[in-house]
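Every protein chain of the complex appears in place save one, which is left out.
Let's turn to chain A:
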Amino acid sequence: MNSSSGMLTKFESKSSRAKGIAFHPKRPWILVSLHSSTIQLWDYRMGTLIDRFEEHDGPVRGIDFHKTQPLFVSGGDDYKIKVWSYQTRRCLFTLNGHLDYVRTVFFHHELPWIVSASDDQTIRIWNWQNRSLLCTMTGHNHYAMCAQFHPKEDLVVSASLDQTVRVWDISGLRKKHSAPTSMSFEDQMSRRDANQTDMFGNTDAVVKFVLEGHDRGVNWVAFHPTMPLIVSAGDDRLIKLWRMSETKAWEVDTCRGHFQNASGCLFHPHQDLILSAGEDKTIRVWDLNKRTAVHTFKRENDRFWVIAAHPEINLFAAGHDNGVMVFKLERERPAAAVYQNTLFYLTKDKCVKSYDFQKNVESPTLLSLKKLGSPWVPPRTLSYNPAERSVLVTSPADGGTYELVNLPRDGSGAIEPSESKRGQGNSAIFVARNRFAVLNTSTQTIDIKDLSNNTTRSFKPPHGTTDIYFGGTGNLLIITPTAVHLYDIQQKKTTAELAVNGVKYVIWSNDGLYAALLSKHNVTIVTKTLEQVSTLHETIRIKSATWDDAGVLLYSTLNHVKYTLLNGDNGIVRTLDQTVYLVRVKGRNVYCLDRAAKPRILQIDPTEYRFKLALVKRNYEEMLHIIQTSSLVGQSIIAYLQKKGYPEIALQFVQDPATRFELAIECGNLDVAVEVAKQLDRPKLWTRLSTEALAHGNHSIVEMCYQKLKHFDKLSFLYLTTGDNTKLSRMAKIAEHRGDFTSRFQNALYLGDVEDRIQMFKEIDLYPLAYMTAKANGLEEECQSILEATGLSEDQISLPSFGEPLTPPKPVVPTFQANWPTKATSQSFFEKALLGQMEGLSLEEEPAAANGEAEEDGATKRDALGEAEEEEDAAGWDMGEDIVAEVDEGFVNVESGESGAGPASSEADLWARNSPLAVDHVAGGSFETAMQLLNRQVGAVNFAPLKPRFLEVYQASKTYLPASPGLPPLINYVRRTVEESDPRKVLPIIPRDLEYLASHDLQRGYDLMKGNKLEDGLKVFKGILHAVLVNAVGSAGEVAEAKKLIASASEYTVAMSIELERRALGPVDVVNRDPKLLKRSLELSAYFTIPKIEVPHRQLTLLNALNCAMRAKNYNSALSFANRMLANGGASKLLETARRTKAQCERNPHDAVEIEFDQFAEFEICAASHTPIYSGTAYEECAFDGAKYHTKYKGTVCVVCE
């Protein structure tokens, strides 16, 4: 029996005594009716009081939510039943009728009915739609304490202080009040009759059973949701279980344990459990089938008055003297572990299952752990060991136990583990392939155990350790309430410590570099050396987390999936309607387990966090890709970018011109700013732009702004500083037009235009100033004319002394033609890409993405391989015993055969013994036998060209393992039969195997052919032949492939050597002059088209031959080549040439030079002489590559494969 420490309290409120509780069926709400006449509506998830309803007078005892409508009902000691709307937050109406306290009120699950029980000894059924009393059920002869509808049938059960429980049949009432549409006449008649009997108040609701058994008053009674069972709680401190059939009901058993009045009881909605609460301050959980106590939760001071269950989820609530508590009976977090692409988890019925993330399929049950712990306690954690394919499961039952079991290779139904190892411990995790650590919190020790459950070492963890987690290889993360310790198991000491409060879970990133420490409200990200990277706080409880492959942590709270980057930037990914436990993220899918331990896939949009990640990593291509492919807009991302100092990127998302302008100014992108300013054309913007542009030194934009703003003075001054005299004079003219003399004067001053100034002064009748100006600048004539105009003489005016006449300096450099050196704008790569080379980049982008995919594929393939290997391993493991036995026998033989100690033959020698293939002999270093083999198999004699291949194979055969210090490394032999351990079957690894040759070398050869690099091509193809010659072929399929490869390489070799011979004849003009050479050349070009090479390449050879023939005016041959080209089809350009040639040749189908090439005859080319071997003539064939020779070459070395 567990103590109260096992209680998982989710919510508690403080108030006066709580007499009634109701869960909302969908929302996280709970209604609490209090002894103080208040009804409270709480959000138990957030822990907030949503509303208070205070209309009752005196204690409120009964309360219930309607299943679908926004209604609830309450009944109080004021005899009233009130129906409320929680939307409008007021009482809709009151049902009056009871003559004493109302004890309970409940809605019917489908009909618009309410059942109430009252101290007036009646149970009444009301219709809340027409607000009428339907029926009053009398019979109890003491207070009726509780009355409830049956969840499906037309039954009511009631409990009373008269020590009985009564079951009432209300089918009559339903008949009477159901819709009268489909009623026959007889029905109606009987109805009327029934109605009449109703007058006596008996047939609507009749007592079906009276259950007697309690010795005191009965406080509560409840139906089982599915089975014909009833549970009741009474002042005799007993919980009684009753069963009923159609005709009778009887007591089944009694649960004894409460030592004070039992006030409430109910059936667990999903499990075979009974819960009861009593005035002895306990909540007790009983096994329905055995009627034994499973749990007891004790409270210090508060008597319990009522208990309620959530209809859907694993939540219960109990009301006591000082408020309400909402609690769970068991942890719902499913025990699970992820390894590569597989999730291992425990279902609710304690079965181990796996889930494949790639195929999205659930496995059948791998293993049943029914016997683990106690029946009503779910296991807490699961740790998976891929090396041994075993799981370590812990359960909190019996003070903490763990169990180590091997998983079978494939599950087929519920299998009990064949053997398992158990022990005491609160936490148990694998720390290495063959070790696990067990924490015992009561004794505060950590034991490191091997797989046979023997303790290999043991140590004391830091004080107050509550949990342990894997801490990277050879390390443990030890959790204490206030800190996390990184503990080195071997050195037995803490290597790092980080003060974090209340860590509950540790989640490692996929690459093992980072870990997320989850506590109730905090996520702390640390490196593998326990250095804090970032931390964040959540107001809502954090439930689980998992890492994205890119290093983003996704975590789930009660109602959200959120992400956080390593730098602490976080945000919401999506909302959740129910709590889930994340296990993995892959692309747009988040895999999680729900509360029922079912794997689920949630769709998410990872764009936002991927974008932010790309931003942090400055991966601009990725950002560009995201911007181009997904719709990433919204204020949040813009604000984020702006805040993070990337206004130029934010600019890309903004459509609103005003914001765009702000951003453009901020990042100094004047072009965009100008564009937007033009669009908006507001003086304020132009002013800001001018300031910004001036700061940048971009005076042409400044000029434009001033023009727009009509800031003539500023404009003039700008022209002055930039030395733009023409524009200055234009400014002067404009000033003149405007009649703005100040401006005109200023311009004239800037320009040093004295005449204009004098003219202006004269125009505004400031003759003295005009005269002064003229005088100062020594313009005597002007002086005179002014004097004349004013009718004064020089003597009549007194002048102050003049200084030197002022002339503005002349511009030296025409600055106005170009901007000043502008301030370097933050033209990031990103911006450039976006503004300039969008297309070019996007083109590049795709191959990159494709590569990525390919890589991914590769990766998955590798994973698959890894898995395959493991399976093999596991298989081997089962057989382990046998193999050892065999080896022992072998050992005996060896000893008797060979002398005692002494060195034995190495594995390399074994290879030669195990294999008839030359290549295996080569790898074993036995070159001579290899050569003998080749000589025998294909008649090879000239081995010199094979030397590189021989050495290549040999080089790949051994690795050097550094072993004991001071000694040379241990040599090991690399095998291609990785899974094989029988020394009679092992074979060496072969570099450049067939697949590699076909996919790499052959392709390279093709490329060289296409690129007209025939010498290199020849080498490559010969290399292929050599590599195939010295290679290993396993299956029939591989043999065929090898044959194809050989044939192809040999054809190419012949073809290329023909063409090379032709080119070796000499330069074109030399060949043309010598008729013999010309003939040979034409022949060779024709033969070049014969070998069976790939069609596109054949086209090239044909084109080559065609050109040669045309040049030599061999129109007939050319015609045949052209015809063949057209028959082959392919690239239109080539075909066009062919067609043209054909037309040309058909006019004169004659050959100028007679050649030995019969286009109609069947023939092969002799590889040595490059002359035709017509079909029917005898020939020799190379045993290896199939190259054909004239008989005279018999006995010589094949030139193709040498």
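Just so we're on the same page, a contact is a pair of C-beta atoms (placed from the backbone, for glycine too) under 8 Å apart; a residue touches a chain by one contact, two chains touch by 3 or more; residues count from 1.
Heads up, the rule we're going with is that contacts and distances are computed from a predicted model.
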Requested in this report: Among "Ankyrin repeat-containing protein", "Coatomer subunit epsilon", "Protein SEC13 homolog" or "Ammonium transporter AmtB-like domain-containing protein", find the name that the UniProt record gives to the complex chain excluded from display.
Outcome: "Coatomer subunit epsilon"
Query - Residue among A:Q955, A:N1012 or A:N1148 touching the omitted chain - result: A:Q955
Query raised in the report: Given the contact definition stated above, which residue among A:G474, A:G697 or A:G739 touches the chain not shown here?
Result: A:G474
**Report entry** From A:R174, A:R256, A:R433 or A:H537, residue that would touch the chain that is not displayed
**Finding:** A:R433
Report summary line: The one of A:T495, A:T691 or A:T742 in touch with the missing chain is A:T495
**Report entry** Missing-partner contacts on chain A, residue numbers
**Finding:** 387, 432-435, 448, 450, 454, 456-457, 472-475, 488, 490-491, 495, 512, 528-529, 862, 865-866, 869-870, 872-873, 876-877, 887, 890-891, 894, 901-907, 925, 927-928, 931, 935, 940-944, 947, 950-952, 954-956, 958-983, 986, 989, 991-992, 996, 1000, 1197
